[in-house]
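Before any comments, here is the structure.
One protein chain omitted, others in place.
Up next is chain A:
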Amino acid sequence: MNLLFIIMAPLFGALLPLLFKRTPRAVQTLITLAVPLSCIAVLLNYAPATFAGDVPKQFVEWLPALGLNFALRLDGLSLLFVSLILGIGVLIIGYAHYYLSRDDDEGRFYACLLLFMASMLGIVMADNILLMWAFWELTSISSFLLIGYWFHSSDARRGARMALATTGAGGLALLAGLLLIGNIAGSYQFDAVLAAADTIKNHDYYATALVLVLLGAFTKSAQFPFQFWLPHAMAAPTPVSAYLHSATMVKAGIFLLARFHPVLGGTEMWLTIVTVVGLITMLVGAYFALLKHDLKGLLAFSTVSHLGLICMLLGIGTEGAIVAALFHIINHACFKAALFMTAGIIDHESGTRDMRKLQGLMGLMPLTATLAMVVAASMAGIPPFNGFMSKELFLDQAVQQHLFGGLSWFVPILATVGAALSVAYSIRFIHDVFFNGDYKELPKKPHDPPRMMSAPVAILAIMCIAIGLAPMTMVSGILDVAASSVTNASTTVKLSLWHGFNLPLLMSFVAVVAGILIYAARDQLFTFNRQFDGQDAKHNFERIVQRISDRAAQLFDRLDTGSLQRYVAFVLISVIVIMLPSLIDLSAITGGKPQQPIDVVSMVGAIVLIAAAFATATLHRNRFVMLMMLSVVGLMVSLAFAHFSAPDLAMTQLVVEVVSIVLMILALFFMPQKTARASSGHRVFRDIIIASFIGGIVATLNFAILTSPAESISDFFIANAKIGGGGTNVVNVILVDFRGFDTLGEITVLAIAAAGIHKLLNKLKPFMPSSDVDGRPWHRIKHPLMLTNVANLVLPMAMMVAVYIFLRGHNLPGGGFIAGLIAASAMILQYIANGVDWVKGRFNVNYQSLMSIGVMIAALTGLGSWLFSKPFLTSWFTYLKWPVVGKWEFATALLFDLGVFLTVIGATMMILSNFGKMTTRHRPTYEGN
């Protein structure tokens, strides 16, 4: 067995309840229970080592380059938390079985719960601080799912969102803090971080890192001023609250403080921030707990208060304070989980959690009442229960500390106030619900729940008593090791119920008396608080979120105007601003290469190119003329390619020109022939200036590149094309061999685009003009005779050329892409000359399949190399002696090229024939021809 099991079992076990969704609920529960129970078994295997002072570890490399490893440790602190998470988890699962109603999806609940359990276990066992952060975020997400379990309720959704937003934001801060720490320490492994503790504390960024980490801890543990999310998370099913807000989720922040205490703690800053925040949280939480009428609301704020207490102890940071904090973590988990479950039972049995409606349930639910009194007494800090002892320790620490110089005396006083409030709300929980007069009419007549539902509460209540009576046997062992892993020195804990008469005991006594008095005077307190009623944290939070998103929407509206002109102008102006300064000094960027002489033909070509481009821009409002001009531009570019030694490019460009002019004229049929004037005069002026600058920049860049004798990668390809790829046409070898994977991606995109166009045009019924732009009716003859004959003549020739270009592509200019376009052009000509029906009658190929087959051939050729244990798309070639043809090269790249060829034909034809079909199908028939 292996430490990994403890995390992996619940992580993958989360699938089990979903897989067994159809089985009876009891089976689901048992299966779910098996997961944490098996983890406990593994844990017991490791615990002796931890108790002996070792730290069992597990290390699996994950992303070593980022310093992120799946490293786990089980030191004392981890052991303490793992036991709590698993132990309380088992009880919660059993409890939830009885709590959830028939309509609730138990499988989903258990799946989320196990996922949450896994992430919590991950946090406390992580030996790598980045890994810990990953699990930290997982708890945020899984707790979001759990709090929002009843997603039909708006309260649950809002509560879940609030928890996610708050803890998620804290998580981001934490990540930043951890990255800083890891950077300072040079590693993200916890041991390395620990060893670098002094470096970190003396580093310039210590304050930043500390604040960021504390932000993470405080948001998670609902410390002031982030306490607002926790009460709203009470919209969750009670088992979730009992689990998340007693032993797990909110304890993650506390765990973080404890874990990083040896690394970050002990400084002035840590002491001040953590202690003060803890103290404030304790008082604020306790005060609001007393005011809540909702049972779970009371418990939520009391959780906030107790977390504040623990936080304050961790802030003080002496050995005694650490022990007290850890001890209180155990005690709080016991009594708070039990209290939440009790609240759930009361809610479940009576139909309400409102303390103003509940009263006198003692007679109806004697068992529940007895158990509740035990655990509430523990919360209040009444002897002989466990809560009493940790409270004594806390008060002792409050007396002993001297953090605030002359003002230190106010800490014990405030601590006593907090304790008194704690007593008051504990009394309220018991007295309001179980006594306070006789039973009144409630939605349901309550009685004690099934025995098994009370069992978890009973177990926890017994724990409270047992720890209280025999602390040394129950917890001193685990506190020893846990405290020593926090203080980094071996610790021996001495706990006893009776400390003799001393100041803390007196303070406890004062607190109990004051608590009773406060409870008695609670009505005045409610009246006093009523004046603040409008302040609901949820509404404030929603308002802030709403305001932020409104602002964002406004900003977005201002930026995203939907005007393409504007976007292009923005982009181009930024280019000008960024590029211009470095290009102004032309002599600095001119390289040493001499310029070539210019000949007449090139000059004429350049003139035509410039004139046609200029005309395209100026005549753009007359779309047909613009297309003519564009076509000339394309031709001139192709000639330039041919002239400057790029025959492959020239051929491709020429055929692409043919296909695109046809495509654009096809589309033009459905569009206005003239574009309305889109820009006012001054805007045109602005655009001309921008365009001139951009043109100048591009020209300058070209000039700079062409004159500088740059080393280029082409030498490698030229040297390796023949020996590595078996072809002498470097361009083609690059396409089908060196960068074959790119080509595969490109033809796939082409096929997807064609399929998309097919879908878009499928049901389109465009407007079909019955006359041309000048109002002349269309000519009668659909398929002119001369055109038909020429087209029929061109087809076989073009096909032959296509095959020729395809076959020679590997060694001479050509290849599958050009050949595909040539074949497609010849067929387009057939469509134009003879019409869709004529072609369909003679050549009925499904272009969609053709295209898919092409992609598949290319992909399978690539996969084929796996059969010979070579990487994807490794090509192979040989020379065969063929009759008549002679020596001829055969390369797998040729097969790949065949795939390209077919895909190009399929995609091109699919796009064009879809346009064609669209008109034939919907053409008005009144022409009578």
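Please note the rule applied: a residue touches a chain if its C-beta (ideal position, glycine included) is under 8 Å from a C-beta of that chain, and two chains touch if they have at least 3 such contacts; residues count from 1.
We take it that contacts and distances are computed from a predicted model.
Of the names listed as "ABC transporter ATP-binding protein", "Cytochrome c oxidase cbb3-type subunit 2", "Permease IIC component" or "Multisubunit potassium/proton antiporter PhaF subunit", the one that matches the UniProt record for the absent chain is "Multisubunit potassium/proton antiporter PhaF subunit". From the options A:M379, A:I828 or A:L873, the residue with contact to the chain not on display is A:I828.
The omitted chain makes contact with just one of the residues A:A489, A:V604 or A:A617: A:V604. Residues of chain A in contact with the chain left out of this view: 600-601, 604, 607-608, 611-612, 615, 624-625, 627-629, 631-632, 635, 638-639, 642-643, 645, 647, 650-651, 654-655, 657-658, 661-662, 665-666, 668-669, 768-769, 772, 778-779, 781-782, 784, 787, 794, 797-798, 801, 805, 813-814, 822, 825, 828-829, 831-833, 835-836, 912-913, 915-916, 919-920, 923.
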